[in-house]
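Missing here: one protein chain of the complex. Every other protein chain is in place.
== chain A ==
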Amino acid sequence: MVETLNIELPADEDRVRSLRAGDLVTLTGEIVISAGLPTYRRLLSQLRHGIEPPLDLHGKALFHVGSQSEQVGDEHRLLYLNPTTSTRFDAEMPELIRGLGIRFAGGKGGLGDESVAAMRDTGCVYLSFLGGGCTLLSEAIRRVTGVFWTEMVSHYRLVQVEVERLGPLTVGIDAHGESIYRNLRERAGARLPAILEKLSRERATGRSTS
């Protein structure tokens, strides 16, 4: 059984830098989520124009996670949340990580090398959510504390939500330049010649040809 660390948010740089790729964590506190590419592009465009985001993201967690909400009077209720593929945001994330000063990025599937470098430089980690973990991940929802850009469809909005023991999530990229995704991609690439060689041997001696 792998130990799971519970992290209280907001977490300071030392705490974030103490995490290592492969650690399992749960999060308690406020996170900000959006699965919309137009959302991240808008954040980036505003950052470049010196426009403050609609909520302060400095030191916060900003995740590639979509959500469905319903509005009852003035209150937003979050019905569920779930991650989306982070590599869709590869072009925007390096500058956003540096410019917004976020401590946690995340979603599923990892981010590219420029984001890894940005996380190392600024003290930020990437957390991998269970794709298709909607039912269990949504159990962590406590209350919505802010919804921004409501003219967008539900999963594109910036939603600030208080969660309790969200996860477990895997540290996929740590603040020391270590990326599980890069390591696995490189390892798989390095193994490919041996895998192909084995396939050729098995093809030659397989049942079908015996």
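Heads up, the rule we're going with is that contacts are C-beta pairs under 8 Å (C-beta built on N, C-alpha and C of every residue); 3 or more make two chains touch, one makes a residue touch a chain; residues count from 1.
By our rule, contacts and distances are computed from a predicted model.
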item: Identity of the absent chain, which is to be given by its UniProt protein name, from "Acetolactate synthase small subunit", "Spore coat protein", "Dihydroorotate dehydrogenase B (NAD(+)), electron transfer subunit" or "Fumarate hydratase subunit alpha"; value: "Fumarate hydratase subunit alpha"
item: Touching residue (missing chain; options A:T39, A:S115, A:S128 or A:Q160); value: A:S128
item: Selected from A:G50, A:G73 or A:G189 as touching the chain missing from the view; value: A:G189
item: Contact residue for the chain not shown (choose from A:P53, A:G110 or A:G123); value: A:G110
item: Chain A, residues in touch with the chain not shown (by the definition above); value: 1-2, 22, 24, 66-68, 70, 79-82, 84-85, 87, 108-110, 128, 130-136, 138, 153-155, 168, 170, 172, 180-181, 184-185, 187-189, 191-192, 195-196, 198-200, 202-203, 206-208
